[in-house]
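What follows is part of the complex, with its chains left where they were.
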């Protein structure tokens, strides 16, 4: 179970409110690279964790709980960036400051153009769980597979795309308070990339985890095709060479090679449509 | 651009059609761990690839094109498993064989219960791009971030959850043809896990890629908080020790430590609601 | 604007309530082939109709309004099929009648298995706007393009898939009341297929409407490629002959031919990733 | 910011694991009436709260944080109900106990039929954020309007549908541990219904809050039509009498009456389609 403190994990200051930056920050709340995603992903991985070793459930709870505080910081930042946003057609934006140079002199009607409309129309100048183009977050993005190594790679993917997003927001930002907040979040993403990769290392690295799932007897897979790069060039020209076209496989269990893709199967033959199945008469044999 | 051959990449045989296994196979077509996802993900990563080295675009095209053939195999397998599925209430399922032991004697009406209804009502006994519970695939799951290392981890995540799914389908299967097809697909997932990790290795491994994106000057992140595990225990009890709580970080640029999470920020103060913003009068300062 | 009559357009009777058939009927309410779709599609086409001739708006309103009554009939049918559905684990289903032969003797818990769970848990034994596998209807399926001929083909597509669905439901039904209701709906779909094709005919048939939109000057399209079937066989084998591979085009403006698909463009070259764009350093030129 | 305790708010025990009840419980996790919804709704209302009185933000945080623990309890309950669920076609379910009487003797293949397939194929026998028919939770259901009274009614609606769901689950349950857990959750829903209505009362009840938003000058609304029930009977027959057809309005600012709906507007006339707008030539004036 959970507790709260009314204070924020890290300071959130906005000197020059900017409603378009509020829109951009939404990506870090409700985007697929955002904080709702990691928060809920880590919680569901924790709650469903099956392992003789309870430490993974516990670790996941620590970090999931931290991430909840990140959503809160970002939601606060969005609201602060919307403090002076237009709510009526008659308003005129002030001309002061960095953003004023952009918004200044625009009517409310005009200043509304670049905003997320739901910031004006649906939330009363506050954040909501959608991305920077207004698409609501969809919980199908919570990856929790029941396989610890697979989940760790899902988490690395989430924190890698998350840190990419955070640095893009940093570059798009002009407010020092926002840059300070983002520099903290970028640092936390650095740590979280490390953390999930460290679990992989603790599980034995490539040799200890691959192929995922490592509990499936590898003799049941078709071992003629498990370390081959298939080329699909129409003209049979070879694919570019890389670490994956020759040499030992990363798990030490095979040798990479290149194979030209060729049909091993036949043209499939489905039965004709059956009466009563809603087909045209011409489809019924 | 692209070409086709009418034949399949690998044989698809079904000895005993089973409409419930057809349902389960849908997860590998339209599930978030499925083949549409990897196919389209690799295509979009290829088409948007920005790099002085064109080899990554090329490699991605090879594998994306292969995956398109996997969707085709699975769609064929679904249709073959639906060959004898009920389409009217009056039918009676035959009692022969493995599935007959389950379906046998059931009326059409009863045999329909465990099926995806859209297999009966919408597709005429064929596959469609949805998962095993009928939820259509949503293209927001195509991860293509513009960052090569992040994308590789997204791909590892996809192939790891994909192989986990394929082995679960293998265990759920009873038909030798289906097990043979899945043994091929499981092997290809083994290779693809290798392949994306090999790109990471080629880029220099942890040291060469972390933190992702490695093009963001690390001095701009808040370096007090980039290698610390934050504990959120309400009672301050320490988190479980792991590779991520002490020792050198994986990128060799820091040292792990543990920090008890504490509010560094204040209770946030948003401005009161503004007139004309649709709030209750009591919210307006 | 609109009016209602409390009575139904056509009688809806259910002699033997069947909660699994209630599930199947949902496809005709909230499926992409269902009645919400046609109702709302015709309304939005009417409301946005731009034409010097007001008759199309009017005609669309007539049929949209009729379709609203069809949703009502189906929702009533779903509720009647759920009259005796299980709501508690302790119940035991009666054994009488056609459905009783299936449900009979099952406990409430067991009888719940084949149902849409939201019929039990969310609606209190009534219909809701989702399909037969529980996926809610999504209004992106309302096709209203602003082009009258395109919209008519969208409507034919809707009524064709709609009648296919209705006949499949008819075949899956065992209740005479349900079959009677469906025989009415199937008849209405017959008429509506006719109706939209009759608009095409009134607009001059293929010659008068094709290519859609016919207001775009055809000399602006690349006229070397507008009546050619492109073959994508990897081995260059010819495609199957058909009405579309030779002879005059249907609009009388061209002649069909077959062309082997070949790259006319080059390998695309995107600029390298830019600094500050969140890429890996290795991607920056 | 937030803290966690590894223990649960209330005990979660399952004596007889039942994978179909696991499916039903998903509605309380990822259904629109479920706990993710209220948790996230209260958090976003708190984080965006604009009011001179900070108590509402604080109160919302208390309850949002509590609800997070309810998701955890339900996720635990789902996992425990899946402990003995089938994962391979070859298994045979044991025949002991209440559920055994249902599952007993079924093969793994057959026992899988009534389950959510993603419990088998995607999560490794654990919960995920979707409803009882497998539809993922969509964050557009987080209602946080920026209007305190509107939000309170959204919350009452959520807790009312939430308690209805919880009592339906109670009735569908057969396990004493599950009934005990649900009896706790039902009690909490009782309190939360009270809590949001108490805010309305504190704001002055109907007179103090209606019409919502009460900050919009009521003289700007068309006062001829603000307390009239509009009848849409096609034959002009009167609507049924009720508290809303006569007598003083609930806010004390008007008097209810009944009006027959009649067109006050004209048939709308849109401009014809414009050249270059993609219409058929016949639509262009």
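We just call them A, B, C and D in the order they show up, numbering each chain from 1.
Just so it is clear, contacts are C-beta pairs under 8 Å (C-beta built on N, C-alpha and C of every residue); 3 or more make two chains touch, one makes a residue touch a chain.
The structure presented is a predicted model; accordingly, all values stated were derived computationally and were not measured.
Trainee: Taking the 4 displayed chains as a starting point, can you state how many identical chains form the whole complex?
Mentor: Taking the 4 displayed chains as part of the assembly, the whole thing totals 6 copies.
Keep in mind that, in the parts below, only the chains that are shown with their structure count from here on.
Trainee: Out of curiosity, which chains are bumping into both subunit A and subunit C?
Mentor: A chain counts here if it touches both subunit A and subunit C, which gives B, D.
Trainee: Quick check for you: after a Cα superposition of subunit B on subunit C, what is the rotation angle, between 0 and 180°, in steps of 5?
Mentor: Rotation angle, to the nearest 5: 120 degrees.
Trainee: Do the two copies subunit A and subunit B share over half of their interface residue numbers, or under half; same or different?
Mentor: Subunit A vs subunit B: same; shared/all numbers exceeds half.
Trainee: Distance from the CA centroid of subunit A to that of subunit B, rounded to the nearest Å?
Mentor: Subunit A and subunit B have C-alpha centres separated by 12 Å.
Trainee: Determine the centre-to-centre distance between subunit C and subunit D, using the mean Cα coordinates as centres, and give it in whole Å.
Mentor: So the centre of subunit C lies 28 Å away from the centre of subunit D.
Trainee: Which positions in subunit C touch two or more other chains at once?
Mentor: Counting only residues that touch two or more other chains, subunit C contributes 113-114, 133-135, 164-165, 168, 171, 234, 277-278.
Trainee: Could you pull out which subunit A residues touch subunit D in their complex?
Mentor: Within the complex, subunit A touches subunit D at residues 1-9, 30, 36, 40, 43-44, 47-50, 57-58, 61-62, 64-66, 68-69, 71-72, 75-76, 79, 122-130, 136-140, 142, 144-147.
Trainee: Which bits of subunit B are touching subunit A when the two form their complex?
Mentor: Those residues of subunit B that touch subunit A are 3, 5-12, 32-33, 54-55, 58-59, 61-63, 65-66, 69, 73, 76, 79-80, 83, 87-88, 124-126, 135, 138, 140-141, 143, 145-147, 149-150, 153-154, 156-157, 160-161, 163-164, 167, 170, 180, 183-184, 186-191, 193-195, 197-199, 201-202, 206, 210-213, 216, 218, 220-234, 239-240, 242-244, 249-251, 256, 261, 263-268, 270-271, 273-274, 276-279.
Trainee: Under the touch definition given earlier, write down the residues of subunit C that touch subunit B in their complex.
Mentor: Touching subunit B: residues 18, 20-21, 23-24, 27, 31-33, 102, 113-114, 131-135, 161, 164-165, 168-169, 171-174, 232-235, 261, 263, 267-273, 275, 277-285 of subunit C.
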